[in-house]
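Below you'll find the structure, written out as structure tokens, and then a few comments.
Every protein chain except one is present and positioned as in the full complex.
Let's turn to chain A:
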Amino acid sequence: MKLFISIVLTAFLGFALCLFLPWWAIAIAAFTVAVAIVQAPWKSFVTGFVALFLLWAVMAWWISFTNNNLLADKVSVMILKQQSAFMLVLVTGLIGGLVAGFAALTGSLVRKL
């Protein structure tokens, strides 16, 4: 339950902060939630990773879906050297997940001090 609430909170806070702050505010969101809600460090990492992976991947997927993958098809060729909107969505989720995961881990370790 804690895990689930943390994931939802992280995703929500990450989304909200990014309305006003640069993209790396997702790290602040994940860190803050991990400090506020005590979990084992590995669980905090999972929280941050899953929250932002889902948030970013779902948002990217939805945007791309309404765009008929027009832009993702082009940008994926540029960045990934292959035409695949799916892969670009995946990479987007992974980047968000990694940054938030480590930020949450850091938060959890701070709490442990």
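The criterion applied here is as follows: a contact is a pair of C-beta atoms (placed from the backbone, for glycine too) under 8 Å apart; a residue touches a chain by one contact, two chains touch by 3 or more; residues count from 1.
Please note the rule applied: contacts and distances are computed from a predicted model.
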Protein name (UniProt record) of the chain left out of view, among "Acyl-homoserine-lactone acylase", "Alpha-ketoacid dehydrogenase subunit beta", "ABC transporter permease" or "YCII-related domain-containing protein": "Acyl-homoserine-lactone acylase"
Could I get the residues of chain A that touch the absent chain, sorted low to high? 15, 18-19, 22-24, 26-27, 31, 41, 55-56, 59-60, 63-64, 66-68, 70-75, 77-79, 83, 88, 91-92, 95-96, 98-99, 102-103, 105-106, 109-110, 112-113
